[in-house]
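Every protein chain of the complex appears in place save one, which is left out.
And then subunit A:
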Amino acid sequence: MIRYALTRGALLIAGLLVASVVIFLSLRVFPGDVAQLIAGSEATPTQVQAIREALGLERPLFAQYGDWIGGLFRGDLGVSMLTGASVGEELLQKAQVTVPLGLMAMIIAFVIAVPLGILAALLRGRAGGTAMNVGAQAVAAVPVIWAGMMLVVVFAVWLGWLPAQGFPRAGWAEPWQAVRALLLPALTIGIVEGAMLMRFVRSATLQAASQDFVRTAAAKGLTRTAALVRHGIPAVGLSIITVLGLQVAGIVVGSVVIEQLFTLPGIGRMLVTDVGTRDLVKVQSELLVLTGFVLVIGFLVDLVHHVIDPRQREAA
């Protein structure tokens, strides 16, 4: 087990290093720079050059990369080229919106997917089951942005129950307002991700139904459904954890779109703005933190899997 964790951990670190190089270099091929944006379109080339030098954009790429990575090892994510503010601090601040949003979306997805997925599996072959399956497929195919707009139209504009955009100025000091602000965006991501997850739960349940131990249980006198519920579904739990882990990436991507739509001051919206302003140091640190987050979740899922699933343990 320890050997497995160490090997897997080394892979994680290697993955992060590769990601850092890819992120760093890929941002450099973007046309346009922050110096020109600061100077504006009435500035002379000399003025732009002066700003560029002041920001260190003229230094060799290797030195810029070294500075950045060196800072990361000291736990310093760098400062924004535009505002001089600490990237780490701003990330923490924006995480207060994005992390609760992701958690809420995940919970909603889970609450939708698990019961409906199992029900759809139990109803397989009947009209209800087919309808649920087709419905889930349709919802999963809906673009997040469109789902968000529909929810806004219904719940914010028509019914006026929930705010259409924004986050309370006081943040979590007004917990109820903060939750209200996140409800529509979380529902948007949660419903779409939940539909995907539901289809997975359904097929995993069906697969479990065909497993030997379920058949054995049925042979011992349980009904098929009871056998599935008592013995099959607990086995499904494990694979659901894996898929939920994978969905973290989907939720991060979804938050970029949804924060834009709902004007939420979160990490996704910060990222979009910073790419637009070519605030390179900020963007690369933000991307690396997000990449790291997704990689770490994958790492944890693998570890949990390894601990729980006896077959994997034997294989390793």
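Keep this in mind: contacts are C-beta pairs under 8 Å (C-beta built on N, C-alpha and C of every residue); 3 or more make two chains touch, one makes a residue touch a chain; residues count from 1.
Here is the rule we use: contacts and distances are computed from a predicted model.
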Name under which UniProt lists the unshown chain, selected from "ABC transporter substrate-binding protein", "Chemotaxis protein CheW", "Glutathione-dependent formaldehyde dehydrogenase" or "CRISPR-associated endonuclease Cas1": "ABC transporter substrate-binding protein"
Which residue of A:Gly40, A:Pro60, A:Gly75 or A:Gly221 touches the chain not shown here: A:Gly40
Those residues of subunit A which, in the complete complex, touch the missing chain: 30-34, 36-48, 50-51, 54, 82-85, 90, 94, 149, 152, 156-157, 160, 163-167, 169, 260-263, 265-266, 269-270, 273, 275-278
